[in-house]
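Note that this complex is displayed minus one protein chain, with the remaining chains in position.
Chains here go by letter, A, B and C, matching the order in which they are written, and residues are numbered from 1 within each.
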Amino acid sequence: MSLFRFTRATIDGALVRAELADPASGGFASFEGWVRNHNEGREVRRLEYEAFEELAVKEGERIVRAAIERFGVAHALCVHRVGVLEVGELAVWVGVSSGHRGEAFQACRFIIDEVKHRVPIWKKEHYVAGDSGWVNCEHCAAAATSPEPVPV
Amino acid sequence: MSLFRFTRATIDGALVRAELADPASGGFASFEGWVRNHNEGREVRRLEYEAFEELAVKEGERIVRAAIERFGVAHALCVHRVGVLEVGELAVWVGVSSGHRGEAFQACRFIIDEVKHRVPIWKKEHYVAGDSGWVNCEHCAAAATSPEPVPV
Amino acid sequence: MNLRVQYFALLREQAGRSEERVTTNAATPAELYTELKTRYPFQLTREQLKVAINAEFRDWTTPLADGDSVVFIPPVAGG
Partner (left out) sequence: MNLRVQYFALLREQAGRSEERVTTNAATPAELYTELKTRYPFQLTREQLKVAINAEFRDWTTPLADGDSVVFIPPVAGG
């Protein structure tokens, strides 16, 4: 069973959810990250996700495996988009099935927090105003759109 | 927008999720309760859900509205099945869309906890062995924590 | 006084009906439940039940009025 993977195609929530179906599990928690139309005061038109997939898949699998062991849940999966995404599209999906709901919520939260924090994935915002910038990189956005490189 | 409702038909997760779509929301948390094949050491064949719908819808709406206000999320919805359900079927669906994931998780957890605790819905388990029983009735003392009565 | 009483779950099974019209002198839900226990094999205690009048949660001591709709609510198990 897959624990973490990337896709270039639209994520179908019903399909990925079906991978976690389990007649012994009574609870299923999921999280979806959607592309929203604004961030830090800027209007966003679309996003671009890029990943160092070889390491990211290993790191993502480590996170999901750790969640399963730590919270004792039945199954868990994270699927992340790469490529260009429009506002409203599903960027990341996390699902956890479990005997009990408390553990399902905790594992789901743990996975999305760790994925955002540790997995080598980058997000470039394209703004309605026409410019763009890499997210989480304080001096990156300005630099990314500078016509001339700033001297080191 | 509906906050809480009952259905006699299969809950389609993709359809109910679409009701919460919001281009300003970046996070979506959901919980599903599935009919599992065992409970407290008994093998379960199917469940029967029954509700005092007139009061349950009002109480359910109060819970969802309280979650939206308390956690400041954008939208939230709970849909609950009634009738006969087989193992693996979706019994209850909760979804919350929000600008930030922390609030989405908290609101989702709050709603399912309160719904299980306060809303007049009953569940009868039909066991593989042929007998059946109402859930929580052997543990009535523990389950009978009263909510505050509404002032007359 | 005429009341409408609805039964759900275990109480519905033990009463053998989903609802009925009851003519009673019971002044409160507490008195009404005591009266109904003489008629049906209800085992649930008042501590295990909640009360709704006209589809709102109410106290056991709320005065009943003619035409009220009363429900005794067994331990719930949604989700």
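FYI, contacts are C-beta pairs under 8 Å (C-beta built on N, C-alpha and C of every residue); 3 or more make two chains touch, one makes a residue touch a chain.
Because the structure is predicted, anything quoted here is derived from the model rather than measured.
Participant: Write out, one label after another, the shown chains that touch the chain missing from the document.
Facilitator: A
Participant: Using the definition of touch stated at the top, determine which of A:65, A:100 or A:118 touches the missing chain.
Facilitator: Result: among the candidates, A:118 touches the missing chain.
Participant: Can you work out which residue in A:3, A:92 or A:107 touches the chain that's missing from view?
Facilitator: Result: among the candidates, A:92 touches the missing chain.
Participant: Pick from A:55, A:84 or A:128: which residue touches the chain that isn't shown?
Facilitator: Result: among the candidates, A:55 touches the missing chain.
Participant: I need the residue numbers on chain A that touch the omitted chain, in ascending order.
Facilitator: Contacting residues on chain A, toward the hidden partner: 33, 49-52, 54-56, 58-59, 80, 91-92, 112, 115-124, 134-137, 139-140, 143-144, 149-150, 152.
Keep in mind that, in the parts below, only the chains that are shown with their structure count from here on.
Participant: Could you tell me which chain lies farthest from chain C when each chain's centre is the average position of its Cα atoms?
Facilitator: A
Participant: Once you find the CA centre of chain A and the CA centre of chain B, what distance in Å lies between them?
Facilitator: Spacing between the chain centres: roughly 26 Å.
Participant: Where the centres are mean C-alpha positions, what is the separation of chain B from chain C, in Å?
Facilitator: That gives a centre separation of 25 Å.
Participant: Could you work out how far the Cα centre of chain A sits from that of chain C, in whole Å?
Facilitator: One centre to the other, that is 51 Å.
Participant: Could you tell me which residues belong to chain C and also touch two or more other chains?
Facilitator: Within chain C, no residue contacts more than one other chain.
Participant: Mind pulling the chain A residues that touch 2 or more other chains?
Facilitator: Nothing qualifies.
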